[in-house]
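One structure is given below, represented as structure tokens, and several questions about it will come after.
Just one protein chain is left out here, and the rest sit where they should.
And then chain A:
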Amino acid sequence: MNLHLKNVICVLFFFSFMLNINAQEKKIIGVVSDSAGPLPGVSIVIKGTVKGTETDFDGNYTMNVKTGDVLVYMFLGYAKVEKVVGESSTINVAMKEDANILDEVVVSVAYAAKKKKDIIGAVSVVSAKEVGDLKVTTVTEALQGTSGLSMVNASGQPGASPTIRIRGVGSLQGNVDPLIIVDGAQFAGNLNSINFNDVESYSVLKDADAVSLYGNRGANGVIIIKTKSGVNTNGEGIIEINTSYGFSDKATDDYSYLSAEQIVTTSWQAIRNERLDQGDAAEQAAIFASSNVMTDLAVNPYSINEPVDTNGKIKSNARLLYETNYYDILTQKATRQDVSLVLRGGNEKTRYFVSGAFLDSEGFSLNSKFRRYNGRVNLSSDVKSWLSVGANAFVTISESNVPTQSGSTYANNIQYVRSVSSIYPLYKRNADGSFISDNNGNKQYDFAEQRGFFGNYNPLAETYGSVKLYERNTFNFSPYLTVKFNDKINLKSQFNYTNYLYEGNLFNNHFVGTPKEQVDNRYSTKERNTTKTWNVINTLSYKNTFDEKHTLTGLLGQEMYDNTYNRVSATSTGYAFANLPELDNGVLPTGASSITEKNRLYSFFGRLDYNFDEKYYFGTGVRRDASSIFAKENRWGTFWSVAAGWSIYDEFLKGNGLVNSLKLRASYGTVGNQNINQQFTFLDQNGLGFNILANPGLVPTAIANPDLKWETHNKLNIGVDFAFFNSKVYGSLEYYDNRVTDLLYFDVPAPSTGSEGAGIDGNNESRALGKWRNFGEMSNKGFEFNVNSVNVENDKFRWTSSFAISTNQNRIEDIKQIENRGSFRWEAGRDRYEFYMREWAGVNPTTGAPEWYKDVVDTSGKVTGREKTSTYSEATRYYTGKSALPDFEGRLGTKFEYNGIDLTLNFNYKFGNYIYNTDFSSLMKARNLGEQSSSETLKAWQKEGDITDVPKLTTEADDFNSRSTRWLQRGDFIRLKNISLGYNLNQEMLDKLKIRKLRVYLSADNYWTWKRENNLDDPEQAFNGITDNRSTVLKTLSLGVNISL
């Protein structure tokens, strides 16, 4: 049978060979042109092969082909043309422009939309297509790696928003988040309410030219999110269904901890060393340690009373009865599923986009859930030839169960795992290790009444028994009218209303104490916060082209904005039943509070753009803003920009085969910032609510500065946009220099003046009596480079890649007085994120004590050298030269497409930044015996002569975990943010099934991370590089389907 087959194949092969010989090669020539004339640089390929050529300067080409070959003509920006080689030896081709070329792409910019080639500012565009299969919950996560945009995505709780900084951090104490514009209006709701599938594109505006029209709020950059609009489908619409299902977990491993036995033996050592330091003899110290270790630990997981012998080892007759793995108990395997339906279409006059979506996403901290329902309608219609109307509306309802997932509060399960070691039982046990059952034979939670840290608390009981439910409802309605005077002038009036309601329902179940105490101390809190914003934007725009070469565009606008925040909260205590948390069911209302805050903005703006023959570009913009937070005299700020662009290509290189586009542009301008957390900076305020019993009380909470004004950001940008090799390689290179003057600065003088005011409030916010001032200057400079390339493109196979890299250098140029801020120190001439702290000098090999460096000062006060000291408070603080800001960061992506299969990889990387790891420092020094400890503590100094970087274990406070460079770690990392493999059903099958598109894919997010530092769980922590026991980023593996009908 096999032989038979082989013979058949041989014969066929022979025949085809014969056929080939018969088909003769011949030379053909031709000219390729478009409506304007010959086209140089057009690529011509024989279909199915990689053989080809290009047209020369005059559009001519010659090729060796065979009759019957199919020639494919391709040029970026033009529709592909195929010709079959027939008898003729001349094949001339006429090519037509295809609207989807790069420069013609319409990009959302301030209050307008412009073609990419007409933009002379620094704008990065990310289209929804580029983001692809990334599983995001909050839309801005999709922007990680965009050049000029730095993002830290630090939470494993779905629905948490990442921190974004554009071109560095622009203010010392003002708000440094970029402005988010959704469909033309400022968005004040929660970003996790926007459906990822509704977004068509993101524009990141970075320089003065791009942001000047946002005046007061554009200082930190602007992200414009544009949702999809309806399309003219000539009647029948499009149905799209997207769905995916996946599994999530923590992307990186947690720290490794000591076992229960190791906790007991290291605690013994700590006590023994404490006694030796007190002067006890060795034997005495050992006996004391053996008899006290289990009392100090407040628990005994062993079978005998004193399980540790006087050598510090577990006795052979001592059996470990249990060991509790809190990480496993307090984390969960998480799932993620989403479904969305889109209906889209329209005709010449009316276009619609309707979508509905559902997302259910869990985090890896136990019981963390996020569920969201979205609905959106985007409509637009041409009522008359001179009048268009449109309206975007969306509703989002999300429910989440968010156990606290950062910070050192009791309810943070991650903090719990990092604090409580495995010797502590989850359930009550007898001395023999068996469970103490209740009357129904069930296990009972152990509430650690004896323990001093996290005492009177059981994390599992708390997670399930104390309910924390949050609901967020966002309602947005945004209608607009456009009146066309003629083809040159039109007036657009847009109104935007957003109502964001946040509901918190917390029930704190009190588990400890007598039954009456439990009932009395249960409490329920209901919180209802509403943020209502409305925005009116009126713009008059003008566009005209004179003499074919001069194009003038003008824009005049007026804007009003009102943001009102209202919070109401009430608490009641005394609940007999734990599952009926309504406030009416409580015995005693103990708290009722409400606050209202309102701020308003009023602005005028205008812009003028001119270009000559699309070769020389000039643009200028002005905005005048007033804010209600400043005194009347200082309310208004004027901000402006000028920019110019020069298409070097059109000047010198037109028709060049190598270069397709080369444009130089520069911009300079000013933008303002007024975003601070004080509502009325020009008023002295005495805050109410400081009551004693039924007597009302007030306390000074704010000091006025009627001279306070806008912080001004002066931005310079120089950029080059390029495209080479038939636009197969294109990108841009930018240099920016931003200088902030009149820095908004909260001046808090020495505490003896009374500057701490009323201290911290119920939300741990400071009520310091500082004065807001404009004092100081800061600069941010850097480079951005991004390049995209089409490496291989032929009929069957396409390989593209992209690369982006950004740098940022921050410097405080001037500041009123040196400010020590924890791990940082703000001083003129330095980077605001440079770590400043004591320098670790190692462990003294003789004593085992930790040591830091201290300057040696001579009698005149001059520093002559340094020495080591084991007294922490005497050690000197130094600038470390290490910053939380990276040297460079960016993204690397690549995509392969072959025959309907696509494989995409996207990496993010960051190098040069440092992280101050307080999580690890806490794990290396148990302040309380029995606290969770890192297995690194086994390296502790034991005897004279030992060289190690872990000092001798002791119960005493030795400042080992106090702030020093010992805990400063390198934050370098590379992360495979997304890898996705997809398959698109081919045209034949699609036609058979009568569907437009079907794609199946497997996508893995954050599945591989390389980090330089081992003693760090996840390299994405916070912008300032300081850890906080966060539940960090998730990795998700999902399977999805996209169908279009």
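By definition in this document, a contact is a pair of C-beta atoms (placed from the backbone, for glycine too) under 8 Å apart; a residue touches a chain by one contact, two chains touch by 3 or more; residues count from 1.
Keep this in mind: contacts and distances are computed from a predicted model.
Enquirer: Look at the options "SusD-like starch-binding protein associating with outer membrane", "Carbohydrate ABC transporter permease", "Sulfite reductase subunit A" or "histidine kinase" and return the one that UniProt uses as the protein name of the missing chain.
Expert: The chain we cannot see is, by its UniProt record, "SusD-like starch-binding protein associating with outer membrane".
Enquirer: If I consider the whole complex, including the chain that's not displayed, which of A:Thr243, A:Gln284 or A:Asn538 touches that chain?
Expert: A:Asn538
Enquirer: Which one touches the absent chain: A:Asn820, A:Asn899 or A:Asn986?
Expert: From the options A:Asn820, A:Asn899 or A:Asn986, the contact with the absent chain belongs to A:Asn820.
Enquirer: Touching the hidden chain in the complete assembly: which of A:Lys80, A:Lys443, A:Lys549 or A:Arg600 does that?
Expert: For the chain that is not drawn, the touching residue is A:Arg600.
Enquirer: Just one of A:Gln679, A:Thr741 or A:Thr894 touches the chain that is missing; which is it?
Expert: A:Gln679
Enquirer: Pick from A:Ile28, A:Ala626, A:Val659 or A:Leu1016: which residue touches the chain that isn't shown?
Expert: Of the listed residues, the one touching the omitted chain is A:Ala626.
Enquirer: Determine and list the chain A residues touching the chain excluded from the picture.
Expert: Touching the missing chain: residues 278, 292, 295-296, 298, 384, 386-387, 449-450, 452-453, 455-456, 481, 483, 485, 491, 493, 510, 512-514, 516-517, 520-521, 536, 538, 558, 560, 571, 573, 588-591, 595-600, 602, 626-628, 632, 635, 679-680, 683-703, 748-760, 769, 771, 817-818, 820, 872-873, 927-930, 956-957, 959, 962-963.
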